[in-house]
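Pasting a structure here, questions to come.
Yeah, one chain of the complex is gone here, protein chain that is, but the others are all in their spots.
Note that the chains take the letters A and B in the order they are written out, and that residue 1 is the start of every chain.
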Amino acid sequence: MKKRNYLTLFLTLIFLMSFASVGWSKNLFHSGGSSTMLQILKSLLNPNLSPELLKLAFESSWITVAYAAAGISLALIIAFVLGIPASGVLTESTFGKWMSFTVFRGILGFMRSIHELVWAWLFVAAIGLSPYAAIFALAIAYGGALGKIFAELLQTVPQEPIKALRSAGASKLQILIYGYLPQALSNMVSYSMYRFECAIRSSAIMSFVGLGGLGYQIQLSLTELRYNEVWTFLFFLIVIVSAVDLWSSLLRKKMAEAAASRLSFVKLSTVALAAIAAASWMFIYIAEAASLLDIFNAKNLEHTKDFLSGLLGIGQAEPAFFSLESWKNAIRLAAETLHISIIAIGLSAAGMLLTVIPAARNAAEGTLTLKRKWYNWPLYLFTSGLYIISRSVPELVWAMIIVYILKPGILPGAIALALHNFGILGKLCAEVVEDLDLRPVRNLASSGASSGQILVYGVIPAVMPKLLSYILYRWEVIIRTTIVVGFVGAGGLGQQFKLSMSWFHYTDVTLILICYLLLVALVDLFSEGCRRIIQ
Amino acid sequence: MKKLIALILTAIMLISLSGCSADNQPAADKAEKSVFKIGAIPDQNAADLNRNFGAMAEYLSKATGLQVEFVPSVDYAALVTAFERGDIHMAWFGGLTHVQARSLVPEAEAIAQRPRDEQFHSVFIVQKELNVDKLEDLKGLSFTFGSESSTSGHLMPRYFLMEAGLDPAKDFEGAPNFSGSHDNTYNLVQAGTFKAGALNEAVWEKAVAEKKVDLNKVKVFYTTPAYYDYNWTINSNEYVDKVFGEGTRQNVKEALLSMDNDQADILALFQTDKFIEANNENYQAIETVAKKIGIIK
Partner (left out) sequence: MSSKQMFALNNISKSYGEMKALSSLSLIVEKGEMIAIIGPSGAGKTTLLNILANIIKPDAGEMTVDSKPLTCYKTPKLFAHKVGIIRQQFDLIGQLPVIQNVLAGRLKDWGLLKSLISLILPQDKVQAVKALERVGLSDKVYERTANLSGGEQQRVALARLLVQKPEAVLADEPVASLDPARAEDVLFMLTKLAKEENQTLIACLHSVEYARKYFKRIIALKAGQVYFDLPAEELKDELLASLYSLGDES
């Protein structure tokens, strides 16, 4: 057996063990859970479509998009400012390269390790309840993620044209703008579009720090148990996210095409995106009356200082991070968070594996197993629809709904995370199946294999390594998000984070963040190691 | 091509402007520097709060000559933070948030409260068909508090549970939930999502009076002993008198205390017929309990 198979076995075992260790003895649903679920599902069939609510939904959608666009445009600036030095293309000396790798990568890594909602919370404590708390939070978390990818993209551009520019006498910066950036641009654009889509979801959940928008409306309707309104807002979110998704895949396709028509669509998109960003900033500046410069005043500086010294425990008798008891507690919560993340990734992976074949276009068309059945197309539409709904709804919103159904504890958080990541994994993995080289499959078929045999011997072994590394990659994302579902009472470090913030126990917050960062780093390391084995 | 771009541009500008017009009103106000801002812990649903405190802001504007505006908050802690920052000049706090606010702004002062706030109670509710008539019976049932920063929805109920020998972390079915507000608490118990919960007596009485809660499904089985709760807390001199003029704190206090039958409809929104004087010392006991439970260190 290959190393990879051992690893798969090992990971499956970890998942099964985590799954078994949940307290299953008692009933999963709390007493009223199943009837609440029925109510929620029933109201799915009659969402509230009254004109006033639709108007509200349109306005909230715009707010959500505007904050996302503002956040992403700032994130792009951060990503360029930090990502370019982090790529090392501007430095030649070994010291310079070392600096760029450790310092700038370090900063970017730190920025993206902390979930945007946690950043938002910290910003609210520092600069007060302002739209900029949310925008900065998005900008930092996404700036970190984009910057890291930008650095990698710049590093991997073809070097021949770069050398040519150098021998034509171009300076470092000229080489950057004439050589590196144009070559990396199309990948940068498609990744940024993908991130824009994520930012819309994140912006929706910024209601947790007091921002309007779709998440806020969902939260309101949910606490007042008006499920039919919840669905209306969810539909809006799903439509926006899918629209951006469609746009970005179209843009990617057009940019790759060599046809002359590509220019007009690409140009049009550029103009439209710039216009959205400009309109968003205008909206925030005028309608929300939030001027960027107002943020940087003496009062905020004072508060930020106070908040930071609170976090550092300056002048405090017994900061939590010097207390053994607090450490024990935090480590227990970190273990719980890890537990949640493992169950979450396991569940979403299992769900994905069960549905990914029917969700692949080539399976629907019958080219994958070379058999066409009447149910292939309906099944394809159903599963890919499921994926879209599942991933358009942020994990936090799933969690808010699920705590009404399941008992508080580890499981609601895990299931919320699993629900969201099921759609993401499903989409990524269905694409892997679609891109599969079909020649071996035909060989199998011509030697008389049945559809089942083709799947087991031809398709699954070929796609498994890719799927496995996607699963591991999503796990890295999930561990960052696990803290966030804790906010709505889904357990782990997140719940404690929220309580400590509400009770102004800032040194506890610091301790939790330390544990959180350590956990994220640990999972990243482990997952990276596993992925190396797989490749 | 050019036409299309122009089309997109105008469309987007229009959308953004329509968004603007919807929010224009507060925008103009926010720009104004010397607005006296009042806030309230979001212990009930947002629409009710906006109505009640909107009316109060209007009255205070008339009575004091200040430009008073109500600023809603998303959660309890956010209001305390805004208060600390001087973004909120006067807040309707619960006992715990008042104590938290004072530990951050020592000069803040409780100036007025309702008579009932001197003798406040929490009620414990449970699904009607359950055989529960004392706190000990809650063992093994699912349970929800209100907000984690609420006095009547969390702090005091937790305290009395502990007095009755229950450990909220262990003795319920699963960990206790935090519903966020008192309204949510009775809604969740009534919907069957949780078997039992604890909430503010005033909110409960109002819900019963307005028939928002179905007494065939939910019953009160325990009412706590009395404690001090809600009050109007005004910010320090630095943020009030220095900004709005000497004597502002006193003026606002008098405006509140002088409310009478002429303002009956506003007072009714607060379920009272008058406001009486309050003071910081009343909240010593709450502080002690909060320390005991570990909410305040």
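Going forward, a residue touches a chain if its C-beta (ideal position, glycine included) is under 8 Å from a C-beta of that chain, and two chains touch if they have at least 3 such contacts.
No experiment lies behind these values; they were computed from the predicted model shown.
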Completion exercise
Touch list for the missing chain, restricted to displayed chains, reads A
Fill in the blank from the handout: Out of A:35, A:186 or A:242, the sole contact with the unshown chain comes from A:186
Practice task
Check the options A:7, A:90, A:170 or A:335 and report the residue that touches the missing chain.
Solution key: A:170
Practice task
Determine and list the chain A residues touching the chain excluded from the picture.
Solution key: 158, 160-161, 163-171, 173-174, 177-179, 182-183, 185-186, 258, 260, 263
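Following the convention adopted for this analysis, only the chains that are shown with their structure count from here on.
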Practice task
List the centre-to-centre spacing of chain A and chain B in whole Å, with centres computed as mean CA coordinates.
Solution key: 34
Fill in the blank from the handout: Listed in rising order, chain A residues that touch chain B in their complex are 26, 30-33, 35-36, 39, 59, 62-63, 66, 124-125, 128-129, 207-210, 220, 223-225, 264, 267-268, 271-272, 275-276, 279-280, 282-283, 286-289, 299, 303, 403-405, 407-409, 489, 491, 498-499, 501-505
Exercise for the section: Name, in rising order, each residue of chain B that touches chain A in their complex. Expected result: 1, 4-5, 8-9, 12-13, 15-16, 18-20, 22-24, 26-28, 30-31, 45-46, 73-78, 80-82, 84-87, 100, 103-104, 142, 148-149, 173-181, 183-184, 187-188, 191-195, 295-297
